[in-house]
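All protein chains of the complex are present and in place, except for one that has been dropped.
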Amino acid sequence: MYLDGKKIASHYNAYTIFDAIVTDLENTVHTLTIRADNRFSKDSALHIPNDYMSYGGVSRPVVLEQIRGQYIRSIRVTPHYRENCWHADAEVEVQNISGQTADVEVQLTLAGQKLPSRHISLEAGASGTLCWSAVFEDAEEWSPENPALYEAAAYLKNGNELIDDLIDRFGFRRVEISGKDILLNGKKLRIRGLCRHEDHPQFGCALPYSAIAADLEIIRHLGANSVRTSHYPNDELFLDLCDEQGILVWEENHARGLSEADMKNPNFEAQAERVIEEMIPAHYNHPSIYIWGILNECASDSEYGRECYRKQFELIRKLDSSRPCSFASCKFKTDICFDLPDVVSYNIYPLWYHDTLVDEYLKDLYCWVQEETGGAGKPFLVTEIGAGGIYGYRNPAHSKWTEEYQAMALEQQLTGVLKHPDCTGVYIWQFCDIRVSEEWFGGRPRTMNNKGIVDEYRRRKLSYDVVRRIFLEDAETAVKHAQTALQ
Amino acid sequence: MYLDGKKIASHYNAYTIFDAIVTDLENTVHTLTIRADNRFSKDSALHIPNDYMSYGGVSRPVVLEQIRGQYIRSIRVTPHYRENCWHADAEVEVQNISGQTADVEVQLTLAGQKLPSRHISLEAGASGTLCWSAVFEDAEEWSPENPALYEAAAYLKNGNELIDDLIDRFGFRRVEISGKDILLNGKKLRIRGLCRHEDHPQFGCALPYSAIAADLEIIRHLGANSVRTSHYPNDELFLDLCDEQGILVWEENHARGLSEADMKNPNFEAQAERVIEEMIPAHYNHPSIYIWGILNECASDSEYGRECYRKQFELIRKLDSSRPCSFASCKFKTDICFDLPDVVSYNIYPLWYHDTLVDEYLKDLYCWVQEETGGAGKPFLVTEIGAGGIYGYRNPAHSKWTEEYQAMALEQQLTGVLKHPDCTGVYIWQFCDIRVSEEWFGGRPRTMNNKGIVDEYRRRKLSYDVVRRIFLEDAETAVKHAQTALQ
Amino acid sequence: MYLDGKKIASHYNAYTIFDAIVTDLENTVHTLTIRADNRFSKDSALHIPNDYMSYGGVSRPVVLEQIRGQYIRSIRVTPHYRENCWHADAEVEVQNISGQTADVEVQLTLAGQKLPSRHISLEAGASGTLCWSAVFEDAEEWSPENPALYEAAAYLKNGNELIDDLIDRFGFRRVEISGKDILLNGKKLRIRGLCRHEDHPQFGCALPYSAIAADLEIIRHLGANSVRTSHYPNDELFLDLCDEQGILVWEENHARGLSEADMKNPNFEAQAERVIEEMIPAHYNHPSIYIWGILNECASDSEYGRECYRKQFELIRKLDSSRPCSFASCKFKTDICFDLPDVVSYNIYPLWYHDTLVDEYLKDLYCWVQEETGGAGKPFLVTEIGAGGIYGYRNPAHSKWTEEYQAMALEQQLTGVLKHPDCTGVYIWQFCDIRVSEEWFGGRPRTMNNKGIVDEYRRRKLSYDVVRRIFLEDAETAVKHAQTALQ
Partner (left out) sequence: MYLDGKKIASHYNAYTIFDAIVTDLENTVHTLTIRADNRFSKDSALHIPNDYMSYGGVSRPVVLEQIRGQYIRSIRVTPHYRENCWHADAEVEVQNISGQTADVEVQLTLAGQKLPSRHISLEAGASGTLCWSAVFEDAEEWSPENPALYEAAAYLKNGNELIDDLIDRFGFRRVEISGKDILLNGKKLRIRGLCRHEDHPQFGCALPYSAIAADLEIIRHLGANSVRTSHYPNDELFLDLCDEQGILVWEENHARGLSEADMKNPNFEAQAERVIEEMIPAHYNHPSIYIWGILNECASDSEYGRECYRKQFELIRKLDSSRPCSFASCKFKTDICFDLPDVVSYNIYPLWYHDTLVDEYLKDLYCWVQEETGGAGKPFLVTEIGAGGIYGYRNPAHSKWTEEYQAMALEQQLTGVLKHPDCTGVYIWQFCDIRVSEEWFGGRPRTMNNKGIVDEYRRRKLSYDVVRRIFLEDAETAVKHAQTALQ
């Protein structure tokens, strides 16, 4: 990023936010130049020819803000539930970009509660963090059924002058692991989800608000309650809508299918960890995010890979202790990392890449996890399941790639997974058909991944009604179970 | 095959003719049962899960004929051109199936010329062959431009009684190799062809006459002059129509993409050679067949494979010395068999399976053949070239699998190949989209091979007009060259 | 039709058989020329731009037969059931085309029963008919469940020499009207049928045997027991297959949607009646044909039209008294011809051309027929019902032309009609999508009639499974009713 031809920032990774602060600007016309590079190269350990399209250009919003000598850098709210009551901790970070020491005051309003204002003195160039804790006796809990959101508003004053503000939203909810269950607000969580890429034939990965909202409308119509942001952090707009609509989010860092060799790229560690370092603070306040995922289908069957997984989980836990973490493995009975995450997650494709029956395959896999891995006793999630179906292609033989085959496969896959007694839930691969790298055309009809329940134009495949029926029935069953449990 | 429950014949290989003679049948109602088995197994070396569908059932005509004690088993006509005049040798094989010696007479009419009748005495169960030679001063030459056909009619008499006849057709034409050229009737041959599978969504591999005729109508409209019967001997009806319409045929035995391990199947040698032994006599008289092919894309890069190729060429030459032979190799610069065939043939896929430019790839390959193989100095054919295109799938990115990409690839491929100075011609892979074995779904959208110029319903893809234009222009150029050569 | 340039026959109407006898032919090579003209003009009253394609060329088989001075022109078998036993009357017509009187003998074998031979003396150029009657005590009844066929073989002898034969098939079955029921072999008939045009994207109206057989395979898989040969007499091959497979046929003469003005074309009466005169004798022996239809959707609401209908029914009854007759009307409550046919038949399109509910519309129509027309008390058939659906077009709005809308409409239409207590059954419009005259493009997407249950390539639309389910359930119900009735 260049201002008047002079570099002011550079950033790796297309999916996380970054900023540049420029001081001492003359009051005249300036030129801001952004150069985006989506070429594959050794310098880029995360963007490789892959099972999705690496679009170029600027795909997320660009905001210009005029700030004074000091500004609010971030606000971070952590809800807690103690003694039958909601509490929240808040941290506000303030930055002084001026050349001299500044004494500033921060006022914070949390969920309508105006907290005592605090003062801080910051030396030139320094930043500082102020903390609050408060009790919220009447707080409505955020939940998929009632996604209650509250405002966290910080105001920065220098003397009497209001010089900056930062307003965000948060919700009161807690995520815990209890044996083989994930609990949301103390209740066992059941995941009926879809993996979703940010992709659209008209907008590439830069979907406008209306298109994101349209996707979520479909996802809810399908009876799903969760989305996995495969395979990178998603647009803030998407998370905002999930917050508002009570859609649970598995958000993950950017990495898909890296081999051990890919992970040995000298840039890998720094680049992958940087995504985590940018993702978590930026998205910390979203109540919809209930879990952090990393390194989808990477080399979790090798010692080298294991070390990478270990470090990233350590980093996540350092940045956010309020949510569990996991990774989606495809290493059938060879994974050696299941002691590391809070949740064991598997991507499986019975009836697609092989013809073993779902029940048999899942039973075999689950037994192995319990008997031979460090994942024993942990919650278990199926993070991918699915089959290819080309919209409009049907035949009486119901051969693979027909809409009929996909519908049949999903029927059996979903039924099989959801009836497994120890499975927390399932993410279908995937929401919509997506474009893939040209290099991947060989196994990808249309140079697209055709496993969507809707095609790229969001047209419903025959599997749509099947998924919807199973998800709605499962939701109903879940509600009944809950009611029974209450009695 | 069972008659009244008793086995009367069994046969391996779906694509060649066989018969069963039953004697001493009572004059009552009989039941003929045919059991067809298309399961894959180790017993079957040639039918394996493959890039085409192995349909089951009876896919070629079944004929019941009532014969007497003796009958004409075959008639075989070989045209020769000597001293500015057409000659023909004919052999008629007669079989005695009765329990006693028989003296029979054979009358032969060749192209309207009634030849002297011959007598033969055959012991019980024996067969014998009678030979004729004749000159045909006014014979019209069979050629693509003028596919003149003549009748060869043999009549079998026992005393005064006509007890059998056999009427076939043949044409006066000769195929020769002259340096790097294949000559048809002394003129350099230029192949503009398509590979064709016998496949149709309504009829499987059992196309009725009208459907075969419709295919040939398309092939001719495309400006093609040849068809390669990939990858097995074809229906007699197809060859008859090619004879009549002047379409040149590369007919090949049944084998596609066998690895060295596949070829080491203990049944391989016998089963593969049996196809040749049944194919050549059955189709010997068809003037349209100008070359025999074997073992498409098999292990011609291994010593074991080489021995198989060697034996089969030997067998072909023993059965038919009037036509050249070849095989389609996909072993890029590793083939070790080019000293064996009369014509060096390659299946290449630049711009599809790899992105090397056509000219560069072909030049490299051809130089290697000339400089480092036993194929140096032989005619050179491209037996496959093509790209996948899914009917109805188009996009502005022209990504692989779009009709646009296929059209573009074929434009470059055909232009590149046809302008190569030493290339006899090209076969496009392939005429129409075909169904493949379910096991092959991974790299085959729709569980079909989508490289057809028309789809399975014979709908024209965008590449159709491209192919037609190039073929028609090439034909025109060829005619002009011929005219120039004549002056 | 010209032989050596000399006209030997001319014929109007594409769908019926005709012949030409040529005598005194020299023994040399002859040229038979057929000129087919499918242009629309005032001379042609039946072929007009219409809701189906009027293909050109020769679309039915051409047979050359060498005959002697006398030959068998036709054989006509009429089964009767009397006194718990099957009888049959047979008439054989013999023609003398020689220049002198001939005494010939006819031998007839009916269903294996060799009947006494008869002699007839025919003057030069004359024809004569011989009649037989016989009892068949062990005859198996022809029925959809058991389509037993028998041979009728006539042999013509001149002295000791066999000079001609004619072999046809027939079945023992009877069709009767009993109040509001049509009885087949004394049992109430229930029609679950489809209207079918002879049309195929590869073969036009000239479908080969395999394609006709493939159509019937689909029709039977759909659970249908009848086909209406809309809107012309069909190929003999089709009728043969229906005979063999127990498919009941409504065969009709050639006329569709003629207005009063069209019917006033001076050629109309002769041309339309000629079709009947050619259709009935040619197809008389087919047991599958259970009814004759005429003049689909013509001007049955006008006095002029009524006179045409009257005359044609008169003609049919003269040619064949063994079958009932009907016509398909689209004149909603304005038809004035229902006193004429044996069966009242209506083409209705609720939920398609208008949005009145099926039950309501049908009830209204049926009441009117019973209360205000000469059709009161007669059997009632729905000869068309259906909706357009473009293969591959679906949307969540289920708007008209989607496959979903078609499926929904057929579900309601079929259910509504089949539960009507006085309805003998239903013919779906139509089997497959067909090409229409370019002039009809306005209301016909793709210049095709898209109301097929399968598209032109015989791909199943979503309505396919709906129709199949309803037809199979109805068949089961019918069987149960029959069983209950028997108890």
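So that you can tell them apart, the chains are marked A, B and C in the order they are listed, and the count of residues begins at 1 in each.
Basically, a contact is a pair of C-beta atoms (placed from the backbone, for glycine too) under 8 Å apart; a residue touches a chain by one contact, two chains touch by 3 or more.
None of these values were measured; they are calculated from a predicted model.
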Per the touch definition above, residue among A:Tyr209, A:Tyr304 or A:Tyr353 touching the missing chain: A:Tyr209
Chain not shown: contacting residue from C:Gly99, C:Gly186, C:Gly377 or C:Pro445: C:Pro445
Positions on chain C where the hidden chain makes contact: 201, 353, 390, 392-393, 395, 399-402, 435, 438, 441-443, 445-447
Contacts of chain A with the absent chain, listed as residue ranges: 201-203, 206-211, 214, 457-458
Positions on chain B contacted by the hidden chain, ascending: 392, 394-396, 459-460
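Assume only the chains that are shown with their structure count from here on.
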Taking each chain's C-alpha mean as its centre, the one farthest from chain C: A
Per-chain CA centroid nearest to the all-protein CA mean: B
Distance between the centres, which are taken as Cα means, of chain C and chain A, whole angstrom: 65
Centroid distance [mean C-alpha coordinates] between chain B and chain A, Å: 58
Inter-centroid spacing, chain C versus chain B (mean Cα positions, whole Å): 43
Two or more partner chains touched - positions in chain A: 392, 395
